[in-house]
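For this depiction, one protein chain was excluded, whereas all remaining protein chains were kept in their positions.
== subunit A ==
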């Protein structure tokens, strides 16, 4: 079998352009005004939301990256699960998807077939349909989806509207980036890599379905920016978030790998981005790295009223047993993120 990874300098969401760099460029673009655009890119949310009528909005998103695992089918599944995730994070239901493919001219086409088959599996599992795509030659393989979904415009889960008094839930374990770094350094054990791959392949559909029976103040999915950057984005100007490092779910070996400095460039970029917004203080180094760790196809990170949080957590845990309450929402404090 061909090695997908050997072609790639960086894979998965760890390859995302840093949050600081990105906002510098985006701030130069014109602002588009259309009252039907309910969530646009100026909001830095997970996906765009466009209103069709009083009860219907469409949610639209695109995501692709280069391989972070060697197995082509797994890569296809992960890239698709990751692209679909943005629709779930907005509270939407995926309707249809288009393939985005970059592939080296000299590489065997069988592997591309496997990538696309893996993606198609996940589109089916999401209950959506695959309806086309676009493919070009490129030095490195890349794959992803443009996904369109449906959403009730009155029930949009924005990423920056938590309410003071809420509790915060994280649905998937952290540590994906660290485990993939250990894999790259040939120091990861098989069982741990499998745990990371199955977590990345896991659709956020199941957690989102449980959430629809509860009031949700805010929701996003954890990406290459890491938990802390998403928490910072969620807090915005109107709140501060408390996180409980000791409650964070993570892939067990990832703690050890982080302690062995199997760390990524993306986590260090995320650390720089968080300066002045959080005091990591004497938080153990591996936990710091886990909170900054770039996630590929990460879990949902959501804010819900405290009175529902425990019941909501139990409902989510039926499908995502590693989900945990990882923090709470306060009125704005001196720091945006407080570790406790």
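Here, a residue touches a chain if its C-beta (ideal position, glycine included) is under 8 Å from a C-beta of that chain, and two chains touch if they have at least 3 such contacts; residues count from 1.
The criterion applied here is as follows: contacts and distances are computed from a predicted model.
Peer 1: Could you tell me which of "Ribose ABC transporter membrane protein", "Insulinase family protein", "Selenium metabolism protein YedF" or "RNA polymerase sigma factor" is the UniProt name of the chain missing from the displayed complex?
Peer 2: Record says "Selenium metabolism protein YedF".
Peer 1: Which of these touches the unseen chain: A:43, A:120 or A:265?
Peer 2: A:265
Peer 1: Of A:41, A:137 or A:285, which sits in contact with the chain we cannot see?
Peer 2: Only one listed residue reaches the unshown chain, and that is A:285.
Peer 1: With the missing chain put back, one of A:20, A:127, A:164 or A:185 would touch it. Which one?
Peer 2: Of the listed residues, the one touching the omitted chain is A:185.
Peer 1: Applying the definition given at the start, please give the residues of subunit A touching the unseen chain.
Peer 2: Missing-chain contacts on subunit A: residues 9-10, 181-182, 184-185, 187, 260-265, 268-269, 272, 285.
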